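With one protein chain held back, the other chains of the complex are shown just where they sit.
Let's turn to chain A:
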């Protein structure tokens, strides 16, 4: 690479759209002005968890002058077959969960829509429902595959014999609650039909995917659905594919012949757009007296809806984390009268690594070995299950360097030793990992008459800095200053991009952008297009992961059981860091979400009602600023030329993997109390203080 190439990538450039966002000039899906006959839609949600909707009584219609349509399965237009049954909205009389969309009111004003919606009478034949996940659930079964296509189980050696013969064992069950992605910007769509084509201003993580999915429902090819996703206020996975709001808005626009806006209220996000499945996980570890793992057994229970099987890969990380001659992982699923789970930041890895990394801490205690040393002794030479060498793995370096930076060395390993006033103080560590994935994408680079360049790709920026990083990558590939590059994203009509998910966006889009820019530079054409599909297909998929180590210091109030995190520190090895400023924000954001998972976040289920009852931000607690005393991220300079032209690994999710375990391990170290049922609320700790 030339000197010029180094200039933009690696620089802490601020987000390009930052000033627009601060000034309120950035437009989100529910803010686009689309003519003066815009109508508003309001969703009517099922008040029961299971049953049959016999009819919707509209008479007498409230706000008759303003209501344009009341849609339900009895009168809604028929949709084409949906891959995702959650998108088959208003097509059937079956009620599969409480909060499911059962009717839609479209009106001239939002207020009228809302008021009419509240007045509708739903005649429902209610049936007994079943909403509680438990390990002894009679209908628990083993799915064929877990996301995104892994075998549901794996087995190596003789785990039972190894456990029976191990001098030291740990057998623990950890559970994590349902969690909700809770992006700042609720899911929203403004839909209009232009001639027979559909235009959607939609908040999502994948405009081409939304175009294809919604198009199929309305019998349109993807190129006749134009999805515009200029800015997205977060998604955390819940906007990875089209959600019911896009379909409902499109349907309403079709029926009324007007543009229609549908912005889901916060409460609806707790049922209609997905969540992280609750998990129950049993981990058994066997080790020799000198701390070498002889067996790892990880079995995870999760849930899905009646509508379809969404099987989260909770135990899959355990397949490549530590060396052990005997290993077994497995998954069980229970289908309940609940909404379908969906991806949420590090789906699988985040809850799975809670169980594995807390169990490792418990094993270190049982062995009387420092938890970092235990991990050192079980470092694999190659990726354990595949046998493929790691393209790069600097896990131990992260642990060691992190330990130095955090100040781990003089730690007294015994619990409940440090007390300052009313506070018990302790520290904990846990590993982090996330696969370095890449997906096919296409980009186009063009020369503009002004001498500047335009780079186009149907990617999205969820607030992460994707637009900025692509600009940096393009500038380097074109060997021009950043100021000469305009990046266009957020539009399904641009060249095909992969989803902003799986921490794969920058790697996948950056590859296509690099290819297009290099092709343009080496030709005199006015534009060049590059499709990475072939190169991506040729790549070895196994053995590619980012790694990291999380360290936490907590204090626990001996009077109240309140936990505060005094320090949270992450050390990562994630390939080349493209922009230290946006990267730090991703790492720290993940860690903060990890803190929420450890201490605050929890969707509280009332099984009798079939509902998560704390469905707003006053009651669903995410960490507040006052909870963040010190959250720092650093990284190693990692070179890995087997990844992509930039040498980068994804960084969007690794921050939430392992950070909850580090905090829980620190809570134990502070108090001697093991919390195995997340979150570590004060009422669970208080009885033991």
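In this text, a contact is a pair of C-beta atoms (placed from the backbone, for glycine too) under 8 Å apart; a residue touches a chain by one contact, two chains touch by 3 or more; residues count from 1.
The definition used in the following text is that contacts and distances are computed from a predicted model.
A.B. asks: Leaving aside the chains on screen, match the unshown one to its UniProt name from "ABC-type dipeptide transporter", "8-amino-7-oxononanoate synthase", "Xanthine dehydrogenase family protein subunit M" or "Xylose transport system permease protein XylH".
C.D. replies: "Xanthine dehydrogenase family protein subunit M"
A.B. asks: For the chain not shown, which residue from A:17, A:309 or A:562 touches it across the whole complex?
C.D. replies: Answer from the full complex: A:562 touches the omitted chain.
A.B. asks: Taking the full complex into account, find the residue in A:261, A:411 or A:600 that is in contact with the omitted chain.
C.D. replies: Answer from the full complex: A:600 touches the omitted chain.
A.B. asks: Touch as defined at the start, partner being the missing chain; which of A:34, A:228, A:366 or A:682 qualifies?
C.D. replies: Reading the full complex, the residue touching the unseen chain is A:682.
A.B. asks: Take the complete complex as the reference. Which residues in chain A touch the chain that isn't displayed?
C.D. replies: So the residues of chain A touching the unseen chain are 45, 47, 111, 114-115, 118, 267, 422, 559-562, 564, 599-600, 604, 606, 608-609, 611, 613-616, 618-619, 621, 623-627, 681-683, 686-687.
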